[in-house]
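The full complex has more chains than appear here; those shown keep their coordinates.
Naming follows writing order (A and B), and every chain is counted from residue 1.
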Amino acid sequence: MAVLNMSLENPVFTCYLTYICILTLKMMLMSILTGMQRKKHQVLASPEDAKLSPGKNFKKSHEDVDRVRRAHLNDLENIPIFMAVGYVYAMTNPSLTTAAMLFRIYTAARCIHTYVYAIHVVPQPARGIAWGIGFLIAGYMAVASICHFAQF
Amino acid sequence: MAVLNMSLENPVFTCYLTYICILTLKMMLMSILTGMQRKKHQVLASPEDAKLSPGKNFKKSHEDVDRVRRAHLNDLENIPIFMAVGYVYAMTNPSLTTAAMLFRIYTAARCIHTYVYAIHVVPQPARGIAWGIGFLIAGYMAVASICHFAQF
């Protein structure tokens, strides 16, 4: 039944909606993390911010700030398209068990990616694996959805 | 009634759809603004663009171009996740008054953020406040939605 797919009586859809919110909060955390690293290492986001703490010596950049920003950019490259493709995937009538597991693993993989990239640096391939798991899940959802709808 | 939430008879949902379009146009404006600043200060986006205006001396970068790009990147970090979380929030049956007010304030805050960051630079904390208002609204929507659906 078509309408069920995106009604709030469809548990796959409400599960999707929950994880969208968790991923949003996770990405918002990156902004706070950036701000904390900027403050710690006295790196300005923009020249006019110097007036907020007069008399200090500001640096142009710092590896820890760049690191958080790289992790944030990687989120921007991956999470918004996952949110979009996850929506489509939730319409394809997957089983709740499969869908919920994919949403959970994706969210965990992205949190681990941020942790090993920007919070406590762990040698590779930790970051590569965390990124790859998220990448494969998004790719699977896209291909499975195209096969399901396929209206070009 | 579940189906109403995302039907076009739900005024909260059509209000959400309207603001999505306004925010899209606002973000598209950033591309135009970047182009204008690039032209004004003769900063190329990519080396092959030099052929479009032969005989000119191009610079590697200029603070005004970087400024617009920072504002644009800040939009990319904030607005797409707001669009996603706003969708979820619109499903939680909020009152039209509250929802419309949040969408309006968010959109205004983001426009002010761009204005004080990239068009007419205003000393801090103007930009910080504009960013913070948008941040708090997105955070509120995420938390309120998780409490409403909470299916992990």
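In this section, contacts are C-beta pairs under 8 Å (C-beta built on N, C-alpha and C of every residue); 3 or more make two chains touch, one makes a residue touch a chain.
In this text, all values refer to a predicted model and were calculated from it rather than measured experimentally.
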Assembly size in copies, with 2 chains present | 3
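Quick note on the criterion: only the chains that are shown with their structure count from here on.
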Between subunit A and subunit B, the Cα-mean centres are separated in Å by 18
Could you please specify the touching residues of subunit A with respect to subunit B in the complex?
-> 3, 6-9, 11, 14-15, 17-25, 27-28, 30-31, 45-49, 51-52, 72, 76, 79-80, 83, 100, 104
In the complex, the residues of subunit B that touch subunit A are 2-3, 5-6, 63, 67, 70, 76-78, 80-81, 84-85, 87-88, 91, 117, 121, 123-125, 127-128, 135, 138-139, 141-143, 145-146, 149-152
